[in-house]
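One chain of protein is taken out of this complex; the other chains stay put.
Lettered A, B and C in written order, each chain numbered from 1.
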Amino acid sequence: MGSDLNRDVEGLLKAHGVSEREVYLDSENSGLIFPEALKAMVDSYEEAARGHPAITHKLGWESYEKLYESTLKIAQALNCNSEEITYTHNGTEANNLAILGLAEASKSRRKILVSSIEHLSVIFAAEHLQKFGFKVVKVPVDGEGFVDLDFISRNVDKDTLLVSVALVNHEIGTIQDVKAIIDVVKGHDEKIVVHTDACDALGRVKLDLKRLNLDLASFSSHKIYGPKGVGALYIKEGVNVSPIIYGQLSTQHLWPSLENIPAIVGFSKAVELMHLNFESYNSRITRLRDKLIDGLLDIEYTVLNGPKGYKRSPDNVNISFLFCEGEALTVELSLKGIYVSSGSACTSRILEPSHVLQAIGRRHEEAHGSILMKITPFHSDEDVDYVIGSFPDAIRRIRSMSPMKPGGG
Amino acid sequence: MGSDLNRDVEGLLKAHGVSEREVYLDSENSGLIFPEALKAMVDSYEEAARGHPAITHKLGWESYEKLYESTLKIAQALNCNSEEITYTHNGTEANNLAILGLAEASKSRRKILVSSIEHLSVIFAAEHLQKFGFKVVKVPVDGEGFVDLDFISRNVDKDTLLVSVALVNHEIGTIQDVKAIIDVVKGHDEKIVVHTDACDALGRVKLDLKRLNLDLASFSSHKIYGPKGVGALYIKEGVNVSPIIYGQLSTQHLWPSLENIPAIVGFSKAVELMHLNFESYNSRITRLRDKLIDGLLDIEYTVLNGPKGYKRSPDNVNISFLFCEGEALTVELSLKGIYVSSGSACTSRILEPSHVLQAIGRRHEEAHGSILMKITPFHSDEDVDYVIGSFPDAIRRIRSMSPMKPGGG
Amino acid sequence: MVKLSSRIPLPYSFKVIELFRNPKNLGKMDDATVWALAGSIACGDMIAMYLKIDEETQSILKASFESYGCAANIAAASILTEMVRGKTLEEAWRISWRDVSDALGGLPKVKYHCGILAVGSLRRAIRAYFQDKLKPKWLPENLTAEERHALEEEELAERFSRKS
Partner (left out) sequence: MVKLSSRIPLPYSFKVIELFRNPKNLGKMDDATVWALAGSIACGDMIAMYLKIDEETQSILKASFESYGCAANIAAASILTEMVRGKTLEEAWRISWRDVSDALGGLPKVKYHCGILAVGSLRRAIRAYFQDKLKPKWLPENLTAEERHALEEEELAERFSRKS
């Protein structure tokens, strides 16, 4: 934290005030939690959290049992073996373990393909390996974010270690045809490892790990409304990954230290809820998503980012409002109790807007005006109506302040 | 998790049964939690956990405020600036960041001194660097675990990057004279970085980071009865550490991804409780520790591991029961509701017992019979009386089963 | 290789939020003596600064602004229009981006450029005023840091647009 920051956040919040209605649409950045998952975590603190699952006494065994049961539930939902799951503390660490841990374990291959719209924890981890002589190739995407299969086909070779493409893109909701990617890659060479960052796919897209023949897949608890502080990496039996953090092992071989069992119990509960309610959540969320998209595209000078329809994640709404700077709009909406985020450069340290929006060919001014929203199982029709009703005024005010106005200004 | 494991843990627990009285002495491996810290965490899930502290909307700012307040409290207790604290997910990650992150940032120096009784997350992280040409020197300790200052003085040189010695040893409770170590090291060369793993020191030993002139110090929440899933690294202003995990930053520069704010809030609460109650907790704990040590040393063929008196951590009890295998004793005590751990090789993957006990010169058979117990603020005189009363029978039974008996068998 | 972005916290001061909610001196000024634009839409921030100048005293009677940019950008431009009112052009010229930041109760580091851009737009307007007049001694020949910043941003935007 830089010392130049304003510390009078209380004053800020007072000046901001509280809106009558609040609609939280920013679970891209920080998820809500299922009350059931929170309760499961708290209960487990009270029951079994004292034990260490690798110690031979009653409380150790109890905590081991909790851990094992939770893992089994997750493995069942994903259709994999519980031995294939390694816990980390978030999706970022899972992606790092997948990429850095695979590289650490690899003897010879030195080429990595990642899509140009991956999460930064994939891109930065891969780029870090360039220091050690790895070659990172960015796979281009089309205007809706779908990766160029031909490009992959032309670029995988005997030196290729890994191809990493997220099943669902976190910003524009593109659902990749991961099966086709796997077929292309494995058709060239069975030994090339395929990783998918499934942090945003879990619970939104059917995921059958056994059937897919994936090698590695990353997950994050807070992205499915579980507790913060847990993530997981699926590692198919036989795929070699080395640890990237060192220390005393507990029950896991690839991430040392005591597992955060209460958080894992909560995570498992969230996985279970997403799994059991898959159909009902997603049919509702899809409907609300489309209602919101349609309602907002009625506003002039708007562009949808990402595909429409069934190839779009059921929760993802990402729209660029031209002539409207996204961060200002974020604040304006906040004043109305609507919480969203933007791909504007203003939310970043440098002058570049979202690399995802750039990769699908959005001009900078389009990216600056982008607003990302995620529909959750917690949202109602009334929420969406309120949002649709509130946007036009907000857009109008922000546009009215600008020296560049629609139609030339 | 290996597939060869017994999965009928329920059957095991049934066969085990429940003791009338339970005394948990294994917070070395997995801490208890202050109810206040649990409550603070849960409340924060309900209040501010939705927000991401780097996003410009009301909930983002609220979560930023929570984060900032919590950090300030921790910084005040440690006497450092809040900018000097980086959160990780546990002590293991903090130690890895200290050692690997320092090495990553270092341009030239290639020698690292660590004491031979450090936690494995220090030793393994340092040893990992040997792959990259670093030289790791283990500093020997005396029979009570105190590092050899002369050895340090003779071994630091122009190539030395780091000296790492834990303020309080996790197994035998030795409180090092870190001030003397710093003086020796900095006397040779101001630029050598001094790190202390303070996971077991926090709340047990007065720690004034500004006064001590330490460069790096690691902390772990569950070791001070805070929530699991948080640790922290103190990095003195001006000390260069590079990230070792890569991805999207939130408010921190050295560990990407969303901070686990609810857990940090709970951690901060635990720090506060340990800080406010320092005198009362520690005078009680010290008394109970000595009562337990005295009571157990009354048993024949016992050896205390680590120093006596004020140079021993107030919570640490570590005794070797000769002719008594420690893991069997752990299980026997568990049947009586007493939960402890052992430095026996039987708790490990290989045939080596605790490296700490070996380093202080204990023979293998002494280490195999060692039992580690930690007194907490949650323990009462009755607990300790119960433990003292229960040990003799347990020891007698385990010894009676052995072919090697005291006095030659 | 493009260095990709990472987030950092932006806890604004309440002053920024207040001015964002109720900006003072917002809008194009029809009877402006002079005006100037700084920044670019491609870079995500742009400020138009309008000045009504009393020719005799060379002081600013009123100022107004338009802004395309984040809340801090809007607040910075707005507070600057307040700060310059009634000042001579020389006094106005001497206002630094630090003064703007201070007046706002402190800008986060990544938002310094908002203060810089606001001052840049003001100085451009002042320069424009002296375009075909005798330049006063206090007006430097060379661009100040704030003006250079605006220029660099515009050049960067040029590059962005060529790219896409």
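Basically, contacts are C-beta pairs under 8 Å (C-beta built on N, C-alpha and C of every residue); 3 or more make two chains touch, one makes a residue touch a chain.
These figures come from a predicted structure and were not determined experimentally.
Seen in the complete assembly, the chain not on display touches A, B. Interface note: of B:L209, B:A328 or B:V387, the residue touching the hidden chain in the full complex is B:A328. The omitted chain makes contact with just one of the residues A:T251, A:S268 or A:T376: A:T251. In the full complex, chain B makes contact with the omitted chain through residues 1-2, 4-9, 11-12, 14-16, 120, 123-124, 127, 323, 325, 327-328, 331-332, 335, 344-355, 358, 361-365, 368, 401-404. Along chain A, the points of touch with the absent chain fall at residues 52-56, 60-61, 64-65, 68, 248-251, 256.
Basically, only the chains that are shown with their structure count from here on.
Think of the whole protein's Cα atoms as having one middle point; the chain whose own Cα middle lies nearest to it is A. Of all chains, the one whose CA centroid is most distant from that of chain C is B. Averaged C-alpha coordinates put the centre of chain B at 53 Å from the centre of chain C.
Put simply, the C-alpha centre of chain A and that of chain C have 37 angstrom between them.
Taking the mean of the C-alpha atoms as each chain's centre, chain A and chain B sit 33 Å apart.
Annotation for chain A: residues touching 2 or more other chains are 1-2, 7, 9, 12, 16, 120, 124, 127, 327, 331, 347.
Multi-chain contact residues of chain C, defined as those touching 2 or more other chains: 6-12, 70-71.
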